[in-house]
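One structure is given here, and the rest of the page talks about it.
What you see is the complex with one protein chain gone and the rest in place.
Our next item is chain A:
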């Protein structure tokens, strides 16, 4: 992983004033804003970044400039990512790990090169710890199903002790999970007889750790939780949970969908056993995701999907399986998507994850400030940027989230409305639906202003303000 301190910080050109509301698109912190005409601002050059994302200059709904605040659902892609896919497809495509011809070799190099870049990006010790999947959902299911396979009577018994779960065992999750890190565990429990338990969420939108000693016990076999809530923005205390889990010998599974795209994530520093994220939320293509797994565990874990490419030897009545990561990549994998993800990682590294995180923290702070200045708007999540990322969900008293979203859309502001695949969390707060704005490195303070103005417009339209 690149040391954030040594990352190249892109110099902000103070003459780039068009996208921001002033010259302050550098991010040294809100109380530390440079004066007008300041010579140098550490941070990222958001105008230059925006120029790399062609879609951001289009208009929507009767010619309004697009204000894209839905990167938590999926991010947009920069030209280098699009070009990387194109270069691969037009010049080097073949089925990877198969065939003895030159194209197959080149394709394999592209694919494995992407794996190595992703591994380095997240601080994995070796590329084999990175398994490509369809998306984070598949990565999380991969772990849950592999554990399920290890738990089946008469299954590959040698793996039984480490990965098997059954009656009396517990799987621990949280009430703030995305359905992708909840339903697979419900299903694993249903299939094996294990019991699902969960951390609740406090009234101030943090994990309720008060019952941690009753929840994390020798019965706990898996602790699966999100790094950053895709609704609340809350960043969870990974080291504390990992330590508690490992003390009782439980495996840890971190849903890093909303953290890897937005800040430097180092799997070794975090100490997690498994970590999942999606390419399409980090400037990469859809159709590729990642499961990181500690090598020692992947080596012992039985496969999820089976078939071609994941075997060692096949006989009519049984088979043996390849070493990881191949064991977990059955069939011909997605290739141009993996290549695009490699390019997305390069792009993020060039900007620097520290600069990305600072920039997004600035936008988040402005959004929290701007939205809470509107009477009748309630933020569903921590009120300031401490241990909080850039998913900003809110409700508007008297106006349903869908209706707010409709007015925002009419103003060109693209947000997500609904329960954001975290229905139990919404139920916890007695809310059917929220509006969620979420940021990426290409968003500007002016776009935050557009959001706040559009919400005020929705209040006027529905006559609640």
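To be clear about the criterion, a contact is a pair of C-beta atoms (placed from the backbone, for glycine too) under 8 Å apart; a residue touches a chain by one contact, two chains touch by 3 or more; residues count from 1.
Just so it is clear, contacts and distances are computed from a predicted model.
Asker: If you had to name the missing chain as UniProt does, which of "Lactose transport system permease protein LacF", "protein-glutamate O-methyltransferase", "Iron-sulfur cluster assembly scaffold protein NifU" or "Aspartate carbamoyltransferase" would it be?
Answerer: Its UniProt record gives the name "Iron-sulfur cluster assembly scaffold protein NifU".
Asker: I'm checking contacts with the chain that's been left out. Which of A:254, A:417 or A:437 qualifies?
Answerer: A:417
Asker: What does the interface between chain A and the hidden chain look like in terms of residue numbers?
Answerer: Listed in rising order, the touching residues are 61-62, 400-403, 406-407, 410, 417-419, 423, 426, 432-433, 461-462.
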